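One chain of protein is taken out of this complex; the other chains stay put.
Just so it is clear, A and B label the chains in written order, and each chain counts residues from 1 on its own.
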Amino acid sequence: MTLPPRPLVTKPSKEALLMLRHSLARLAASAATLFAVVAITFFLMHLAPGGPFDTERAIDPRTLQHLKVLYGLDRPLPQQFGLYLWGLLHGDLGPSLRWRDFSVAELFARALPVSLTLGIEALVVALIGGIGLGLIAAVRRHGLAARAVGAFALLAIAVPNFVIAPLLQLVFGLSLRALPVGGWNEGAWQNQVLPVATLAVPQMAVIARLLAASLGDVLGTPSIRTLRAFGLPARTVYAHAMRGAFLPVLSYLGPMAANLLTGSVVVETVFGIPGIGRYFVTAALGRDYTLVLGTVIIVACLVILFNLLVDVLYGWFDPRVRHE
Amino acid sequence: MSDILLALRDLRISFGGHEAVKGLSFDLARGETLALIGESGSGKSLAMLSVLGLLPEGAAATGSISFQGAELLHAPAKLLDAIRGRRIAMIFQEPMSALDPLFPVGRQIADILHLRAGLSRRAAKARSRELIELVGIDAPARRWHAYPHELSGGQCQRIAIAMAIACDPEILIADEPTTALDVTVAARILELLAELKSRLGMAMIFISHDLALVGKFADSVHVMRRGEIVESGAAAQILTSPAHDYTRELLAALPPARKKRAAQDQPVLLEAEHITVTYRLRGGLFAGKHEIKAVDDVSLVLHQGRTLGLLGESGSGKSTLGRALLKLVPASGFISFEGRDLSAFDRAAMRPLRRSLQLVFQNPYGALSPRMNVCEIVTEGLRIHAPHLSGKERDARAVEALGEVGLDPAARFRYPAEFSGGQRQRIAIARAMILKPKLVVLDEPTSALDRAIAVDLLKLLLALQAAHDLTYVFITHDLAIVRAMADEIAVMKAGRIVAQGATETMLDGLSCLMSQ
Partner (left out) sequence: MTQMETMIHLPADAARPNFMKKLLRANSAVVSLACLGILAFAALFGPWLYPHPYDRVYRDFVLTSPSLAAHPTKKETEAALADFAQRMHVVIGKSSVRKDAVTIELASTTAIDERVLRYFAHSEIFGAAHVISRAEDGRQLTVAVPLHRLVFLFGTDTNGRDLLARIFIGLRISLSVGFLAALVALSLGVAFGGIAGYVGGRLDLVMMRLVEIIYALPFLFFVILLTVFLGRSFVLIFVAIGAVEWLDMARIVRGQTLSVKRRDYVAAAEALGAGPATIFWRHVLPNMLAPITAFLTLLVPRVILAESFVSFLGLGVQEPLTSLGLLIADGARTIQSAPFLLIFPALVLALTLAALNILGDALTRAVEGHSQ
């Protein structure tokens, strides 16, 4: 049963109104999601055994009590949660419980640019490389290039980043002595090459694989056959096909952002880079409640933001979703 | 210059070991309309794709395709590209998927004009508007910006036709251009093609499975079966005196029109009053909702042993009404069955009654669970309504039911995938009949089948009705079928019954009503 044709939208103002309404709904949903994420993390962490002031040696109970009062940890849990949210609404992520001379915001001010730099560079490299390789594999579908790209993609999926990272260190750092093995060195480019490669290569492989597969599918669809039946030049045919084939890649970009962020945990650990990924593990192990919460909020925000961005781009690419 | 535009000689196309086209030869003269007829899988579409070098991967072709002396088979891409679209254009079966969903339809026409006919961007845009108007779409300036999903199937096919005639081709190949469309829409598309053909003077190859439909406006007809031409000749001659058995099968006559039978002496089986089915469309947690009335205040009476033909285009609400009568979709209104008021019955309360109320679906491929064998499918109703039966007894009933619908009961342990469309439809009928129902709603049971098979199935349904005093609601969009099957007709449009009456009296006024 086919649906009757949709009426064409005549008044642009009505569409704009719908868009606004839709955007507001999305924003509200995102805020709700963020709240749920904060609540889950907060209570899970506080209910778990151990505390931020546990040390190897037993701590003087009076000092402990003093610390607890100082950081408001003596209050009932719901009250703590309320206070935390209140601070959050004012943009205050609280003091770090572990690096006690710093607030979480101060720590992030130093760590976030580092992680973002690596993440964005890796994203760009992965997109450019992945699209290039995917195109080659799809155009020369039965050639050696396609097989090579396929093998590369499989290898990148089978060899995780925590293997790639030390191997890169071994080859380029220790054997060839071409690049530093680790450290940040105020963001010198030499220090960025290996971490970015580690982050980008697996994502590049996934993108190449996705694009090659979907381009192969799209090239076989009736709409592309129509273009060929009209003798349109190959350039035009591929331009049309790419637009359709890019959609699955686009939907992968959301999860990929999350992957890059979690990948940074490994990369920052192996290469000794002072980003938020490294803070997260130490903070979680040390029960640094505020720092963990801060990291989770930042990451969740980035993931939500990225998914929103992908949705907007998707609507721009595909007119069919605009109406839904 | 000879009058022959296109000549095919001993064209053979094979996939791996399987030969799909076995030595096809014919000539197409300037201005001629040639119909290539055959059922699905007869190789007719493949043969035409090979003319433009569009064969799918893995297909190998031999023979000769000569277009005004130039050999097209295995021709270099450059030569093919010069011919594609400009001299030979093609339109395809599925109009929606043949257009690029991501670009406005006007732009797709303009692209061809710009890149193929060498018009400037501006001229191409202006010309594409004219073409949209030429193929009979209203408000061309506005439709220019529409995306394929915003247009109906018929409108999409019109756009595809506009693309095809954009460069004034000498040959237009139409690959089942109306099969995916409603009957009335299809008729109008055919009219358009015939009109354009005479206006522009092009030759046309028309691929179809429906000989009766195409024969009317084709000059010559070639009937294909399993990759070979079994009969060729002038259209008039083939339509009136087909020589080959297969051609006769394609023209198989429907059962004769129903004799008028008295309604008064038959008791009322089901009575429905003010049936309304409303669908609420929800956008999500925050988005607004709106309602669609699929069935709008319909009342009807079904008499025992008779057939009500429910006629309407797709989207008119006839399928929904059929399900609402069986209380399979939530509906408001009053339904009484054998004098019992069903209005208050919920799902659970309806369950025991289900054995009397059965449904047969349009698509035989989706109606049988692919994971169950035929015996399990057919006896499913017995498991529910006669749980006391032993496995052996159930099996015996399955054998009986399959025999009654003309299937070999020995095949009952096979899976649906092994059966053809017509055989599956018989399995679905056996599944309904095993419960000895009183009312059967038949939802376009033959529209997905080839003609000869459809005719056999209709005869089977008539025989079953006579044998078991069944009451049918026969849903269809086909006037000829409803004439053969129904005692009464109700015509639906936009959820309402717009006309109702005895078949004979209704039929005269119907054709104009349907095409409104």
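What to note about this one:
Just so we're on the same page, contacts are C-beta pairs under 8 Å (C-beta built on N, C-alpha and C of every residue); 3 or more make two chains touch, one makes a residue touch a chain.
A quick note: this is a predicted structure, and the numbers were derived from the prediction, not measured.
Taking the complete complex into account, the chain left out of view touches A, B. Only one of B:Gly118, B:Gly201, B:Gly339 or B:Gly366 touches the chain withheld from this view, namely B:Gly366. The hidden chain makes contact, of the residues A:Leu174, A:Ala234 or A:Val312, with A:Leu174.
Touch with the chain omitted from the figure is made, among A:Leu34, A:Leu88 or A:Val193, by A:Leu34. Where chain B meets the chain that is not shown, the touching residues are 284-285, 323, 326, 328, 348, 350-355, 357-359, 361-363, 366-372, 380-381, 384-385, 403-408, 411, 414-415, 417-419, 422-423, 426, 428, 431, 435, 456, 460, 463, 467. Listed by residue number, the positions of chain A touching the unshown chain are 29, 32-34, 36-37, 40-41, 44-45, 47-50, 154-155, 157-160, 162-163, 165-167, 169-170, 174, 258, 261-262, 265-266, 269-270, 280-281, 284-285, 292, 295-296, 299-300, 303-304.
By definition in this document, only the chains that are shown with their structure count from here on.
Here chain A touches chain B in the complex through residues 1-6, 8, 21-22, 24-25, 28-29, 220-233, 236, 240, 243-244, 317-320, 323-324, going by the rule given at the top. Within the complex formed with chain A, the residues of chain B that make contact are 52, 54, 56, 80-86, 89-90, 92, 94, 97-103, 111-112, 115-116, 142-143, 146-147, 149-153, 155, 160, 163, 283-287, 314-315, 319.
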